[in-house]
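The full complex has more chains than appear here; those shown keep their coordinates.
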Amino acid sequence: MTSPLTHFDAQGEAHMVDVSAKAETHRVAVAAGEIRMQPETFALIASGTAKKGDVLGVARIAAIQGAKRCSDLVPLCHPLPITRVKVEFELDEAGSRVLCRAQVETLGRTGVEMEALCAVQVGLLTIYDMCKAADRGMVIDRVRVLEKQGGKSGEWRALESA
Amino acid sequence: MTSPLTHFDAQGEAHMVDVSAKAETHRVAVAAGEIRMQPETFALIASGTAKKGDVLGVARIAAIQGAKRCSDLVPLCHPLPITRVKVEFELDEAGSRVLCRAQVETLGRTGVEMEALCAVQVGLLTIYDMCKAADRGMVIDRVRVLEKQGGKSGEWRALESA
Amino acid sequence: MTSPLTHFDAQGEAHMVDVSAKAETHRVAVAAGEIRMQPETFALIASGTAKKGDVLGVARIAAIQGAKRCSDLVPLCHPLPITRVKVEFELDEAGSRVLCRAQVETLGRTGVEMEALCAVQVGLLTIYDMCKAADRGMVIDRVRVLEKQGGKSGEWRALESA
Amino acid sequence: MTSPLTHFDAQGEAHMVDVSAKAETHRVAVAAGEIRMQPETFALIASGTAKKGDVLGVARIAAIQGAKRCSDLVPLCHPLPITRVKVEFELDEAGSRVLCRAQVETLGRTGVEMEALCAVQVGLLTIYDMCKAADRGMVIDRVRVLEKQGGKSGEWRALESA
């Protein structure tokens, strides 16, 4: 019986999975996550986007670049010619948190959910960096894949009540 | 009044903060986070570390390298000559989750909490990558700084009940 | 009406433009630029290429590698599998300047003019670096795209009298 | 007599110059450059910074990151722990051009003028990238070092009438 951990061979040794025989198809992945903070910190970000000190503008650029660095960071990821990255932030004042959602696309032989997760992680890290002088206790939470299309496994959507 | 968002100047423009006049001191930061998964996925990781298919061994290496890539990923971070990276994983079977804790040290002019967060993020991403064929719904949670020492602001610890 | 600034969406937020539906075609771009210097500095470079201290040989390698780093440097650039890079330098003794011209090709879904500009910029920067001990006042000038082929917009050539 | 091209040894072979015996001092460098464009393109950038589609905000982040990538790009540059990067853009409507000015600082054994030039080059390239769909004929011009402080050679300023 083969292991469900496809990144290891029969000897338990890590490898970059062979995708040579897979078809090059259009693949889409959507990931999301959030950063929770003090209401005062939230207010700084919210006012910044309207006026000056555009935290989310900087974080969006970092997130897009993060998607491109994915195969550098995650050892067994395949390098992929990404064809689209879209990163959105949403301000949830009631929850005193910023939500991040990243969509990545490619025409390739393997999926782009890791690239989408990387974008979200780097975007949220950048918000932490820019606000840490005001609030060291911020928490990055609920980073996950929401949706995946393309490839042999077809479409997949997370079950969530969020 | 100056803004608490030190990464923006009076015109609201982003910059890499001037740390030229800061003293080079010994700085330590500890960050943590976790990835939650199905019990079956947890069992795969847990058995792997004992036998073969060492998910956590791979994730640890990725996390250490992630700490070194921090200033590449986070736009306004200063590059720093890191002097130590220690990454630990803990298996919480009851919670069906893997906890990650990273400690980073330097002798530098600014702190290393971003490097510690980067290590945690990349370590948890790598676990996601290696187990995603078995469980796409894993969630990365509670990534935060636990502790920080050195520099003008001295010692700081997160208030937590975890 | 959509903005001519295609890197921003309707909300004014930056994104990496979706090229998933574009055809993979053969694309060529040519860029050029120059560095002006003191005649004594020019003489050092000119004699070096003939004899020893090959400034342009080093700059050519840097330029070729610069083309490959383009999507790392320019935030919204797509990563592309470059299929050719050719970099030429021309010595203009009368003008006391070195001209650089880079041609980049790919089979991809978007053009390579940014890669060609990157090659020129890094090539000229490297000349500056190697000669700066002799002449700090050198100026990099007239970096521009000369020509572009392939893709929906077809062929384009700069109008110039140079 | 030694060559003024310090990056080559007596045999004409390139090397990374030995700075081991130099003192670690506070070093500052300022570089500048500009991108010239059609008045319509200029208007797009100018309105964007006020409203939405913040070309200069994206270019500023790219420029800051470009400073950090300098020793990766320029073969004989020393890696340096940069302590400050400040990037400013100025809109010159009469000249239909955007001016870029970058200041970089470190406490190190060699200067940071290459880092400042890198920041300017990458910042201007990013403006080209974001506006190229509207105006392919933009030209990057007059990239040069304005000022340098620290180290054995002390202070230096470009002679200019600009």
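In this document, chain identifiers A, B, C and D correspond to the written order of the chains, with residue numbering beginning at 1 in each.
Rule of thumb we're sticking to: contacts are C-beta pairs under 8 Å (C-beta built on N, C-alpha and C of every residue); 3 or more make two chains touch, one makes a residue touch a chain.
Values in this document were obtained by computation on a predicted structure and should not be read as measured data.
Here 4 copies sit in place, and the number of copies making up the whole complex of this structure is 6.
Note that only the chains that are shown with their structure count from here on.
Listed here as common contacts of chain A and chain D: B, C. The rotation that brings the Cα trace of chain B onto that of chain C spans 180°, given to the nearest 5. For the pair chain B and chain D, the fraction of shared interface numbers is less than half, so the two copies use mostly different residues to meet. Centre to centre, using the average C-alpha position, chain B and chain D are separated by 31 Å.
The distance from the centre of chain A to the centre of chain B, with each centre set as the mean of the Cα atoms, comes to 16 Å.
The set of chain C residues that touch two or more partner chains comprises 13-14, 72, 75-76. Chain contact topology: the protein chains form a pattern that is neither a line, a ring, a star nor a complete graph. Of all possible chain pairs, the ones that touch are A-B, A-C, A-D, B-D, C-D.
Against chain C, in their complex, chain A makes its touches with residues 26, 57, 60-61, 64-65, 67-69, 79, 81-88, 105-107. Against chain B, in their complex, chain A makes its touches with residues 3-8, 11-14, 33, 44, 48, 51-55, 58, 61-62, 65-66, 69, 72-77, 113-114, 117-118, 121-122, 125-126, 128-134, 136-145, 148, 156, 158-159. The residues of chain D lying in touch with chain A in their complex are 54, 57-58, 61-62, 65.
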